[in-house]
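Just below is one structure, and these are the notes that go with it.
Missing here is one protein chain; the remaining ones are kept as they sit in the complex.
Let's turn to chain A:
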Amino acid sequence: MRGKAELFLIFISVLPFLSLSFSAESPKERRVLVLLDDLAIKSSHSLFFDSLKSRRFLLHFRLADDPEISLRRYGQHLYDALILFCPSVQRFGGSIDVAAIADFVDSGHDLIIAADNNASDFIREIATECGVDFDEDPVAMVIDHTSYAVSDTEGDHTLLASDNIIESDVILGSKKIEAPVLFKGIGHSLNPSNNLVVKVLSASPSAYSANPKSKLANPPTITGSAISLVSIVQARNNARVLITGSLIMFSNRFFRSGVQKAGNSTKHERSGNEQFFTELGKWVFHERGHLKAVNIRHHKVGVTDEPAMYRISDDLEYSVEIYEWSGTSEPYVADDVQVQFYMMSPYVLKTLSTNQKGLYSTAFKVPDVYGVFQFKVEYHRLGYTTLSLSKQIPVRPYRHNEYERFIPAAYPYYGAALSMMAGFFIFTAVHLHNK
């Protein structure tokens, strides 16, 4: 009795904590590890960090060569995201290496990489793992003699003012970024074999990547709009990665400075950097563009239960609820979600109709082919997490008693059989009688 009462008391006293920890209203603070070359960056880039903190991110600042740091302990990842603001690090302290970071991303966590000129091989290697190749020349920077930002030092065309921003409300928010984004750093190109990486901010066609201090001896390795300034990768497990060749883009100085593009008279009070990175930060950390599909259902018309198997030519209904996460779950509305009824190739391809409240549904007839089919929804939209839903369902042929018993075409045969029987009977009777 006493033991039970004690247990009950303990339970009662723990209950508030338990219920608090599972509350949907106050999600757990997400921990972000920020690795720096120099702790000064903490203050020089404070605006960017503050915007994260204001969105309930818990930032842990560490020096990149701190021997204490590690990404996982006892098989658990310690952080939800990682920011590498340490372009010149040769090797990390602690247990972090390229493989650890790749594993971090592969287990679904987000990553921001900012390089700089003189970026270390280490950072380049991580970028290569993500499908992005920085210019191999260590002293090269992106130079643009037409769309540079007007600055005090005449002839310095490495400070670019780019407005080649990807047009995507999902990635950069619905508010248009008016001012050009300032960039100063190294360019990168996208690996053509990687189709998950997307340019967010690209250089103008007149840009090239070379050493600004020396004369151009060889043609630059990457030129024009092949140069990406800021790229994002959304991995197959929906981990998001932001890669840029410029750490200074995130700095308070760039966030606050005015910008005037060369050859353009409009002078903006503020560069677009703050808005650009705040919005992009929201995207990278899954505050926007995160789709979730729930309640995937299919059943025969008129039946609510999901069958274990369909029959050919069954009429079925398929429905799925899709929500978008942007702070709260909201119904996702689109008219281009399609479902496939798939067995090695799609036999049925239907666009799902939505009720504007997140429910997508359609009805179709099972094709006249038996086999193991899949309901497949492959929804790839720029900026959104990939929806790749598949549900296996076998389709069987008719059972022996599901065919029509009497068909009109067979009536002559029925008649023939019956008349034969009758004739045989009469014949026998007559034959026996006459004997």
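One rule holds in what follows: contacts are C-beta pairs under 8 Å (C-beta built on N, C-alpha and C of every residue); 3 or more make two chains touch, one makes a residue touch a chain; residues count from 1.
Methods note: contacts and distances are computed from a predicted model.
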item	value
Which of "U3 small nucleolar RNA-associated protein 4 homolog", "dolichyl-diphosphooligosaccharide--protein glycotransferase", "Carbonic anhydrase" or "Elongation factor 1-beta" matches, in UniProt, the chain that is not displayed	"dolichyl-diphosphooligosaccharide--protein glycotransferase"
Contact residue for the chain not shown (choose from A:35, A:52, A:96 or A:130)	A:130
Touch with the omitted chain, as defined above, among A:59, A:150, A:166 or A:196	A:196
Residue touching the undisplayed chain, where the options are A:175, A:213, A:399 or A:433	A:399
Hidden partner interface residues of chain A, rising order	102, 105-106, 129-131, 193-194, 196, 233, 235-237, 239, 241, 309, 343-344, 370-373, 392, 394-397, 399-400
